[in-house]
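Left out: one protein chain. Kept in place: all the others.
Coming up: subunit A.
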Amino acid sequence: MKLSFSPRLSPFLKPSLFTNVHRSVCSASSIPPPPTTPKPQTPLFLRPPTHSTTTSDLQIWHDWANTLASSVGSTFVDLDNGPDSTLLRRELKWLMEDAIEEPKNIDNNDGSVRLRVEIEELYMLWKQRVEERRPFQYVVGCEHWRDLVLCVEEGVLIPRPETELIVDLVGDVVLGNEGLREGLWADLGTGSGAIGIGIARVLGSGGRVIATDLSPTAIGVAAFNVQRYGLQDVVELRQGSWFEPLKDVEGKLSGFVSNPPYIPSDNIAGLQAEVGRHEPRVALDGGANGMDDLLHLCKGAAVMLKPGGFFAFEFPSIPRFATTLESQNEVLVKAKTLVFPNCDYKTNDEEQCKYLVEYMENDAGGSFCNLNMVPDFAGINRFVTGFRR
């Protein structure tokens, strides 16, 4: 997902994956995803209810799963800010919703229940969830995000609740601006396609979105999701690293959004098990200070956007609980002073985003205006937005 070819990207550097298919923006519907794209797994809730079991067997499974969830207590919270028993029990309820054909009518079906997986697999899935800390969204194969239900699987970043706000930011911007509403937008590093699909639904009838990702798995999953929401004519998927697949639309974008990897490399090991052990590193690791990809995007934004165009990026906020906070800030300051030796940087976790804004204000050749930092619902500065002059 980076422009520079670093060794960790080697699995994706097969030559065939870098032949960019240059297609016209609106013709994606007629062409199936490239043959190299793996077929995504069907999420649990979309599988046919071809298995059946008895209510009593299901009850036994549920009791077992509930006990397993309760046994966790606050162990994971203390360990790495993972889920507690309450949350796991809520997930168990959702797993039932997804796995059972008619979750509300269990008692009315004379003792038998139709399932979308075999009951043995339910045991396995819940074991994976609790014992291996496999993310719940991978277990059920979907993530509820905004008003969407998006298919996800290993190899694709699970869209985060915080990121939902990007769509609201875009929605607000296009509300009073027809030029942006009917224009061409890009979502770089789309993953499951979440942001791309989200903004496609707030744009006008003339609005189009190009969503890119380096990972063929992600492109396959995103294509599935785009199809499910009937947006094949609106969202075009292109495979490649950042701006590479967008050469034909340079200076033509009305809007440009991204949630690039922004976790400092050294922090990956200490992440919550669900993230660190299971989610794709390529979607998380933002280089030594977490800013590599963001800076790359900032630089590119000036070239890609047309005058008046809007951008919104999600960016890092250094975890307050991290024990390596001190060292992180040292790295950060070092990195900043390397890039901008004349600036005086403080070792403050808020500085990271201010630095980004400052960069865009002062050092990007005055290409941007109305730069703004937008906090998420937890009050943490999460997004930087602005317009191309």
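What to note about this one:
The rule is simple: contacts are C-beta pairs under 8 Å (C-beta built on N, C-alpha and C of every residue); 3 or more make two chains touch, one makes a residue touch a chain; residues count from 1.
In the analysis below, contacts and distances are computed from a predicted model.
The chain absent from the displayed complex carries the UniProt protein name "Peptide chain release factor domain-containing protein", chosen from "Peptide chain release factor domain-containing protein", "NEDD8-activating enzyme E1 regulatory subunit", "GPI transamidase component PIG-T" or "Large ribosomal subunit protein uL14m". Shown as candidates are A:Pro135, A:Gly193, A:Gly255 or A:Gly386; the residue that touches the absent chain is A:Pro135.
Taking the complete complex into account, A:Arg146 is the one of A:His51, A:Arg146 or A:Arg181 that touches the chain left out. Touching the omitted chain from subunit A are residues 81, 83, 86-87, 90-91, 94, 135-137, 143-148, 157-158, 160-164, 259, 261-263, 267, 271-272, 274-275, 279, 283-284, 314, 316-322, 376-380, 382.
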